[in-house]
Each structure stands twice: as C-alpha cells, then as structure tokens.
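Quick one: the structure is below, questions incoming.
For this depiction, one protein chain was excluded, whereas all remaining protein chains were kept in their positions.
So, chain A:
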C-alpha cells in the first residue's frame, strides 16, 4: 500500500493509550455491525438503526476523553443506541396510530434473505410485546447481557428487568405454542 504514515499535527496526550480517532476506529471495527443489528431488531428498520448507531458513534468520539476505556465506550454506545431506538419506537407508535400500516417493517429488499419459519414465528410473536418487554428480550437473547447490564442499559431496576422478562417469556411461550 502506498498509504503514508499517519500524519498527526498535534501531539495527543491522553492517559489512555488511544486517542479518540483510534478508539473510534477500533470500537467501530469491533462493534458497529452488531450495534446496527441490535438497533434493527428493536426498530425493525435497518436504515434508521444505522442512523442512530452512527449518531451514537459521533457522540462517543466527542466524549472519549471521559470514557477512555473501550469497555465503557461500548456500554455507552449500547445505552445510547437503546435509548434512541426506544424513543424512536415510542414516536413511531404514536405516528402509527394516526397513519395505519406505515411502520417500517422489514430490512430493505436486498437484505431480505428468507428467514426460516421458526424465526419468522418468533419475530412475529415479538411484535406483539410492549416496547419495554421487547427491548429486554432483545438485549437478553441477542445482546447476551446479564440482568444487571440490561438494567443499566435501560435505566430501570433489576427487579423491573426480571418482571418484564417474565411477562414477555410467558406471552411468547403461549403465542409460540398456539402457532406451533
């Protein structure tokens, strides 16, 4: 490659070994895709999920001096993405009441690889859940987060996480058994 060495005009001296750009590149490389996927599961709209995740990365970059740690950065991103998706979802629900059937539904056509029937049923069933319950389930089963991490990310108590999860599981089990 003829790419020249990195040109830094300014000596960046942080306590962390990474500056904001390096952190951005590293965290992006490791987590961008999975964060978009997380957002898309919450919103069912890949384009909006991408926008939201990009905003979150821009915010993370601005705040790197305070974060200074890739793990904290990831937690920050996750929280930012989940919060923004949730508020977007609430907005969409309101809009949806007035303009029926306009909820962005599926990833765009080029990504619409056929799902298995099983996944189809689960995703359909997830749609019936209230927003908080669905968020808890996505974070638990896609994000593989612990109860404590889910509580932190959503800004609710562990007790609430437990009860949302319990209610969600109950409804889902019922729905899936019915349709099985």
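In this section, a residue touches a chain if its C-beta (ideal position, glycine included) is under 8 Å from a C-beta of that chain, and two chains touch if they have at least 3 such contacts; residues count from 1.
Basically, contacts and distances are computed from a predicted model.
Student: One chain is missing here; what is its name in UniProt, given the choices "DNA-binding protein", "Imidazole glycerol phosphate synthase subunit HisH", "MBL fold metallo-hydrolase" or "Sporulation and spore germination protein"?
Tutor: When "DNA-binding protein", "Imidazole glycerol phosphate synthase subunit HisH", "MBL fold metallo-hydrolase" or "Sporulation and spore germination protein" are compared with UniProt, the left-out chain turns out to be "Sporulation and spore germination protein".
Student: Per the definition of touch given earlier, which of A:33, A:87 or A:128 contacts the omitted chain?
Tutor: Of the listed residues, the one touching the omitted chain is A:33.
Student: Footprint of the hidden chain on chain A, which residues?
Tutor: Residues 1-10, 20-22, 24-25, 28-29, 32-34, 36-38, 40-41, 46, 49-51, 53-54, 57-58, 61-62, 107, 110-113, 115-116, 118-119, 122-123, 137-138, 140-142, 147, 161-162, 165-166, 169, 172-173, 176 of chain A touch the chain absent from view.
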